[in-house]
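Heads up, one of the protein chains got dropped from this complex, but the rest are sitting where they should.
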Amino acid sequence: MDRLTAHVRTFAEERDWQQFHTPKNLAMALAGEVGELLAEFQWLTPEQAAGVMADPEAGARVKAEIGDVMVYLTRLADVLGVDLVEAALTKLDEVATRYPVDRAKGSADKR
Amino acid sequence: MDRLTAHVRTFAEERDWQQFHTPKNLAMALAGEVGELLAEFQWLTPEQAAGVMADPEAGARVKAEIGDVMVYLTRLADVLGVDLVEAALTKLDEVATRYPVDRAKGSADKR
Amino acid sequence: MDRLTAHVRTFAEERDWQQFHTPKNLAMALAGEVGELLAEFQWLTPEQAAGVMADPEAGARVKAEIGDVMVYLTRLADVLGVDLVEAALTKLDEVATRYPVDRAKGSADKR
Partner (left out) sequence: MDRLTAHVRTFAEERDWQQFHTPKNLAMALAGEVGELLAEFQWLTPEQAAGVMADPEAGARVKAEIGDVMVYLTRLADVLGVDLVEAALTKLDEVATRYPVDRAKGSADKR
């Protein structure tokens, strides 16, 4: 993960793209890539979506879109000085407190 | 990163949430969290957005939203059997070929 | 529709919100509201989603989110000088040419 962060940073710096990589712009780019990921799933039935990685072409597209999302998320976190894995683990701890196993079991009701 | 993936998986399994964690549903949840992240930045000027982490309240919210996005992205990748870091590095290699340093320098024109 | 556009414009002007209503900010706000709309559907089965309007609480939330999306889309189109209905009709004509009835019938394959 640290290697990825460094790699993405170097990639941007070599191309002088820091000027474009403001938090607002990166958040928009992240959302744009998530939109492309959604587009891969939107017309699939739940069954087709569950089996999408078994299809070489669609699977490759999904993997590429996930890669795009991860690149921009890594870059946004780096620009903001946020540790991505630590932020996720912290959030998971909070959610665990809000949805303890015994009460949340089998229910998607988050309200 | 592997620890995070395992942690998110256990978290879902303990709550019997695998039934909800289909690729379509997780992609939607990911997009929903990215929407919340966008909402943190939408009315800020570029300058305010660049300094958002210096504001304790807004900074904490941004970190939490990034954590949410990372949790769902990790879960989606795990359900699909995609290695998140490897997918990002592969994508970066492809983009590097398409935008070589000498041609891409200082230009955001990706068309 | 014209009445809605005028109403949204007056609403923003009365509050001196034009300064925030740049195209970038409005596009982000639109995406944020679409994220909230997605959140209403993300954990529902296709059957539950199809019947969501029959549930008074969930139905009211979905209607409110659709209203939010429409407000920002109307405002964004107004700020850009785009006629929303005309833009949609034009796009529909283009898509009709690309997916003629006889070839597109019953297929979601848009590639």
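The chains carry the letters A, B and C, assigned in the order they are written, with residues numbered from 1 in each.
Just so it is clear, a contact is a pair of C-beta atoms (placed from the backbone, for glycine too) under 8 Å apart; a residue touches a chain by one contact, two chains touch by 3 or more.
Computed from a predicted structure; not experimentally measured.
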{"item": "Where the missing chain touches chain A, by residue", "value": "20, 25, 28-29, 31-36, 38-39, 41-43"}
{"item": "Interface with the unshown chain - residue positions in chain B", "value": "24, 27-28, 31, 43, 46, 108, 110"}
{"item": "Residues belonging to chain C that touch the chain removed from view", "value": "1, 3-4, 7-8, 11, 14-17, 19-20, 22-24, 27-28, 30-31, 34-35, 37-38, 41, 44, 46, 49-50, 52-53, 62-64, 66-71, 73-74, 76-77, 80-82, 84-85, 87-92, 94-96, 99, 101, 104-106, 108"}
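The rule is simple: only the chains that are shown with their structure count from here on.
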{"item": "Approximate Å spacing (C-alpha centroids) for the pair chain B, chain C", "value": "24"}
{"item": "Distance from chain B to chain A - Cα centre to Cα centre, in angstrom", "value": "3"}
{"item": "Residues of chain B touching at least two other chains", "value": "20, 28, 31, 34-35, 38, 41"}
